[in-house]
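Every protein chain of the complex appears in place save one, which is left out.
And now, subunit A:
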Amino acid sequence: MADDSHHEHTFESAESGGSLTFPMQCSALRKNGHVVIKGRPCKIVDMSTSKTGKHGHAKVNLVALDIFTGKKYEDMSPSTHNMNVPNVSRKELQLLNVDDGYLSLMDTDGNIRDDIKLPEGEIGESIEEQFNEGKELIVTVLSAMGEEAAIAVKEAPRS
């Protein structure tokens, strides 16, 4: 699922099961997994190890993208150190309406939310355009570290 989007959005509160982040040893991070760099939740797009000198200890080099803004971050850390990993959750919600720059969404239990902004850029345009065509749409909403945003859209499967 696409994690990158080109907008920024912050909410005071976001639904979250437990803590916002948890620690993990650097070497155990995975490519395409998540990590916190400079206080931002990021998705790791490239991971490599290097050594300073022939007998040096391993270091992990990370290249990661902010999952909400798409901004690129880089970080390097000894492989035995811990880094924070954000708790990221994804939800698929049915789109009911687009109104004044906000989305009106409904989850499977029938709860309605209308506090999520219509994203700017390509995805936002795509949502508006398809919605205006009268298509039934499913929007993927990503939340992590108190932020929430729509990051993808697809047509609801006909069943």
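The rule is short, and it goes like this: a contact is a pair of C-beta atoms (placed from the backbone, for glycine too) under 8 Å apart; a residue touches a chain by one contact, two chains touch by 3 or more; residues count from 1.
What we mean here is this: contacts and distances are computed from a predicted model.
Trainee: Looking at UniProt, which of "GPI transamidase component GPI16", "Exportin-4", "Glutamate--cysteine ligase" or "Ras-related protein Rab-30" names the chain we cannot see?
Mentor: Missing chain, UniProt protein name: "Exportin-4".
Trainee: What does the interface between subunit A and the hidden chain look like in terms of residue numbers?
Mentor: So the residues of subunit A touching the missing chain come out as 1-2, 4, 17-18, 22, 24-34, 45, 49, 51, 53-58, 78-80, 85-90, 92, 138, 140, 152, 154-155, 157.
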